[in-house]
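So the structure is just underneath, and the comments pick up after that.
Of the protein chains in this complex, one is absent; all others appear in place.
For reference, chains read A, B, C, D and E in written order, and residue numbers begin at 1 within each chain.
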Amino acid sequence: MEDIKLVLDTIWVLIAAALVFFMQAGFAMVETGFTRSKNAGNIIMKNLMDFSVGSVMFWLVGYSIMYGVSNFGLFGWSGFVFYDDYTSLIFQTVFCATAATIVSGAMAERTKFISYLVYSFFVSVVIYPVSGHWIWGGGWLSTLSIGGAEGFIDFAGSTAVHSVGGWTALVGAAILGPRIGKYSKSGKSNAIPGHSLTLGALGVFILWFGWFGFNPGSQLAASSAEDAIAIGQIFVTTNLAAAAAAIVAMIVTWIRYKKPDVSMSLNGALAGLVAITAGCAAVSPMGAFFIGIIAGIVIVFAVEFIDKVLKIDDPVGAISVHGITGAVGTLLVGIFATDGGLLYGGGFGQLAIQAVGVVAVAAWVLPTAFIVFKTVDKIIGLRVSATEEQNGLDIEEHGIESYADFEIKGVTLHHGA
Amino acid sequence: MEDIKLVLDTIWVLIAAALVFFMQAGFAMVETGFTRSKNAGNIIMKNLMDFSVGSVMFWLVGYSIMYGVSNFGLFGWSGFVFYDDYTSLIFQTVFCATAATIVSGAMAERTKFISYLVYSFFVSVVIYPVSGHWIWGGGWLSTLSIGGAEGFIDFAGSTAVHSVGGWTALVGAAILGPRIGKYSKSGKSNAIPGHSLTLGALGVFILWFGWFGFNPGSQLAASSAEDAIAIGQIFVTTNLAAAAAAIVAMIVTWIRYKKPDVSMSLNGALAGLVAITAGCAAVSPMGAFFIGIIAGIVIVFAVEFIDKVLKIDDPVGAISVHGITGAVGTLLVGIFATDGGLLYGGGFGQLAIQAVGVVAVAAWVLPTAFIVFKTVDKIIGLRVSATEEQNGLDIEEHGIESYADFEIKGVTLHHGA
Amino acid sequence: MEDIKLVLDTIWVLIAAALVFFMQAGFAMVETGFTRSKNAGNIIMKNLMDFSVGSVMFWLVGYSIMYGVSNFGLFGWSGFVFYDDYTSLIFQTVFCATAATIVSGAMAERTKFISYLVYSFFVSVVIYPVSGHWIWGGGWLSTLSIGGAEGFIDFAGSTAVHSVGGWTALVGAAILGPRIGKYSKSGKSNAIPGHSLTLGALGVFILWFGWFGFNPGSQLAASSAEDAIAIGQIFVTTNLAAAAAAIVAMIVTWIRYKKPDVSMSLNGALAGLVAITAGCAAVSPMGAFFIGIIAGIVIVFAVEFIDKVLKIDDPVGAISVHGITGAVGTLLVGIFATDGGLLYGGGFGQLAIQAVGVVAVAAWVLPTAFIVFKTVDKIIGLRVSATEEQNGLDIEEHGIESYADFEIKGVTLHHGA
Amino acid sequence: MDKITKIDIITRPSKVEALKAALNEIGITGMTFSHVLGCGLQKGKTEYYRGTEYEIDLLPKSRIEIVVCEVPVEKVVEVAKEVLRTGEIGDGKIFIYPVENVIKVRTGEEGVKAL
Amino acid sequence: MDKITKIDIITRPSKVEALKAALNEIGITGMTFSHVLGCGLQKGKTEYYRGTEYEIDLLPKSRIEIVVCEVPVEKVVEVAKEVLRTGEIGDGKIFIYPVENVIKVRTGEEGVKAL
Partner (left out) sequence: MDKITKIDIITRPSKVEALKAALNEIGITGMTFSHVLGCGLQKGKTEYYRGTEYEIDLLPKSRIEIVVCEVPVEKVVEVAKEVLRTGEIGDGKIFIYPVENVIKVRTGEEGVKAL
């Protein structure tokens, strides 16, 4: 019987791991689809390599930092290379890779390939594992208690995975500066449409599909009736939040821009998924629905804020989708958690813990990422030359054209109004 | 032990639900690939939104109509929003969304976006749940008995899902009228090739993959030896029908049009999948093989019939694939079912029940869909203006180009001979 | 309890089968993406049809040759059409189809469609099942014993599936001859870039995802703690080999060609997956890491060797990825197997058995494939006419354009330096 | 040698089929088509992409080039005007250029004979 | 009838926006853009695809065609030179062609009035 339980838990986690792995394809398609064709191969390569480098480094080092014996609740340190639970290793590896790959979208179309490899190394070895340790590895956030509530709730990683990726993306994109032509001299933001909305949309559908591994898999067990019921409910909360956010993002763009924006609605679905990730097991379907609605509103304004106020150029909206809605979703657990949430009479304790967690992770990631990117920038340079950027990274960094048979527009059809 | 059984049933259904969800990506790719690039983003958006709207509405209302306490075997009415079996809810939600999304293909390239949203609402709230109730919700069809046979057999929904989608598509496409240029003044049908056969094909492969959730998942249980054996056999029948139908559709086009038609062979595979859906658990592999062969023949003539005789413009062949082969596949259960089928000495009883079911569902869907679309047409208009259609729905309805970097043909290369 | 075990084993194998089926989509995308747009629909059609023909023929005949009662350990002969283990049938069917579909890539852009269908027939009925019988069907290789070691180790089919496909591809591509323009008069190799790196990359991600069914599913059981632990470890070894190979292939191309080559790095990932397939359950993660590194080196030189020394035109690198790294990976089991491998003190026994297996399978496939292709060539012709090749197989063999809306380059942008 | 002239028509893509048919009817069979982007009186539009305004000010147009000897120039222009005129901005323009010679590669014929 | 002239500019795609803006400023509103591949003094480069060397010797260029009546030809050329010159190979070339006539389809106007 214990054997059967072990089998059930293991197989469930492994199936989920496969689905989460597949999200790499989703990210690759979203990021390439929403950027220009002259950089399509480069962004693919970055996605391939952050996963590959991440897989190797997380196995060699990262997993031990995250799940090794804790040092003061700050980081783990034991194991390294040899583990006894390979099921856990692969599951955590694909999560780490998710955090890593978020960044390539925000830094797309102008980051030097080699510098991106260096970044991939550090995110898998240090940045992600440390805050991951705090939240999931038995670190201080997992045991934090405020006002009766205990433990930061980030079930599947709105903060541990998505915000970590999002904040790193924020720092990276800010240091890089905008793509040539993104802002006119007067500071006006110009539109730079992606080259394939269909591939971008395919990516979103793949991500949504993969999320049915990401969230329900984070139950980490499937051998009791409680597990089964919880997992079923997580499917529902995950799906409802995504659906609601997609609809709401569409409505908001319809009102603000006169027409329902396709790429923003797709971002909306992702925002809903990111937002529900922290609380998917803690909120009711109705709570998920509202979290989705909030995420759908937040994403549109977040994208505008990053673009027009901060003037940080994030071609695919990664900072907003993962960083900002990740943080918002984490906070909302404090409000919507059926056990301990503000709306359910749980008081402010859980909300406070959630806020501490969100802030603490940001406070860890932002400076660390800053140091990594700045150092890389100093030593090997973070950004390609203007000519390389104009000709495209595909031809300049890899010597290829991604669409060799197609006539590509030499004329830029769009420019800011 | 009961716990373990619950876990096994639940996890199986949830994994299947994830696969069925992924069929949304398949539909999106098929529909966008087989239509023109100027509408690529619009059709994506419709697919995204029928799923999102459907997810929300089916949770709020549809599920209760379908599975609530039955009223005279006609429709359910209880529950609403709060359910105790979330596993069932998510599984049924993705089935409902499948029915809904079929329609966007047939109505592609000319339907107003907002009107499509309204349609999505009604299909999830009324059209699909009511006939679904008859078949799966304990309604009258599920208990119908004729000549010794008892109960309409539609294991995974050739009728409950696919025909419902197909008949709705038929009504929608007929009311809309053909795309500009589809028929010349003399009534000759002109070819309007899709913009990406590769994306269309990818969609078909994704659908085939998802069907391994659709059909085997409809066992709804995986905790006994019988379940396991049945599920294994369903994999085989599903796959054989699809393979046979693809081959046969290819052969038929090869004979009729001199060359093996790619998009029709892809449709053939889908036709085989749709046709076997009703009987996948009731027929032998040999029966599935013949059902596939029949579906492969039917699909080619059905597409020609809809196009050239009825002169209804269905860009992706949705009416034929889902409506007609759905009906044919449902009827064939009465012939090939190893228990009760005509060929296996079961007499005409089951066949009669199947016929009643097919007719009854058509008799429900056709007028209801007619009312919905006609009302929408009257109040907000179902079709975009001619200029909008000519310029493409992407730019007119969403303000984007889906392939901003590519030179798109201004010259129409094809016209009717 | 026995019931539960049966359920667990069955469901695991079926989920894996679905994932392996999905690899068809991966192959289709890789092969179409890495070839020219004028043949995009044709290669899709070949992928669809080798799977469809293979599914039917393997059911009718192939499975019995492979798993029927053995005749002298050389081939099976019993069953045919009627089996009692359908779970095994579907799992083996998708494996057979994987071997079959490898070939279309190497023979792309110049093979007559009908001849490809004939080939598909023979690979599913004879070529694959016979060597499959030797290895997995209880045939002589599975019981071979040398120097204390016993049994050829090819856990998931580096040889049984991939090398079989690869060697068949080698023979086919060699007999066909290179595409027009591939080699200049002086024998210099010219580059013929593929038409969509993004679709090719998507295909690689899909294949990687599917491999989590291919390798772990080959455990064929998931009902004991040993199974669960083994499957977890297989996930890790599979993933690490792929990641390491992708990185190493990238580094090697970076050194040799000055820039990191995208399509070769993608091939690298596949090479790692193919190489680890034989030993995924027999080696440690560290062993897998080294197997990946070796595969990453081998693939680059193999592609060059096939292209520049043998002057065999393999548009997608199938011979190198599947044939050569398949063989290398199989051999490496004799070195890295923790139980019996050379490095672990097991002596040369296992390595010798591995070598015998690799050579024996090549000795079976090469001449058989030669006979099949030569006979087809004599009777119906293997290759299209020069005009058909120049105009593209899409328009000539299927009467379509795959990208009807896009401007395709009439001017050949690339030619050999 | 008769005078040879090139007529270059830039117009809406949706009109190309009709124009081709009409020209075929007056015996013109040789034509060359290409895809251009035009900017003229017809204005583009302002759209939003992810919240950022942008202007589409180059519109897809089709160019039809027909080389004829002098006599039918008027005829071609007339037919083109008839088929293309909708009275709305964007009907397009016809440019007439002198041609010095034409050579038919297959036969080596030159001048009007090459047409 | 005033002389009508076509100015055909072949240059870097990245300069098109600036050129269009500059021409707008001197009152030129009608223009036709297309995408060509050029081969001139500017050399292509040698790259590797899967280990095989290949040369990219045709570079993507943009063509801008402007038909004007004689007077502003110099002005257009001047503006173009100013905007396009970087001093590096690849700045492009301007070709001037005679035009015999122009017809505006919508109004039927001919010659300079049609511009």
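Throughout what follows, a residue touches a chain if its C-beta (ideal position, glycine included) is under 8 Å from a C-beta of that chain, and two chains touch if they have at least 3 such contacts.
None of these values were measured; they are calculated from a predicted model.
Visitor: Can you pull out the displayed chains that the omitted chain is in contact with?
Guide: In the entire complex, chains touched by the missing one are B, C, D, E.
Visitor: Give the residue, chosen from E:E17, E:E53 or E:D91, that touches the chain omitted from the document.
Guide: E:D91
Visitor: Of D:C69, D:V99 or D:V112, which sits in contact with the chain we cannot see?
Guide: D:V99
Visitor: Among B:T87, B:T253 or B:T368, which residue is in touch with the absent chain?
Guide: Missing-chain contact among the listed residues: B:T253.
Visitor: What is the set of chain B residues that contact the non-displayed chain in the whole complex?
Guide: Given the touch definition above, chain B has residues 189-191, 193, 253, 256-259, 261, 263-264, 267, 300, 303-304, 307-308, 317, 411, 413-417 touching the missing chain.
Visitor: Go through chain D and note every residue touching the omitted chain.
Guide: For chain D, the residues touching the absent chain are 6, 20, 29-34, 67, 97-106, 108, 114.
Visitor: Considering the entire assembly, which residues of chain E contact the chain that has been omitted?
Guide: 5, 10-11, 34-41, 58, 61, 63, 77, 80-81, 84-98
Basically, only the chains that are shown with their structure count from here on.
Visitor: Look at all chain centres (mean of CA atoms) and spot the one farthest from the centre of chain B.
Guide: It is E.
Visitor: Which residue numbers or ranges of chain A touch two or more of the other chains?
Guide: Each of 4, 8, 15, 193, 196, 202, 257-259, 261, 263, 399-400, 403, 406-409, 411, 413-415 in chain A touches at least two other chains.
Visitor: Where in chain D do residues touch two or more other chains at once?
Guide: 34-37, 47-49, 56, 58, 61
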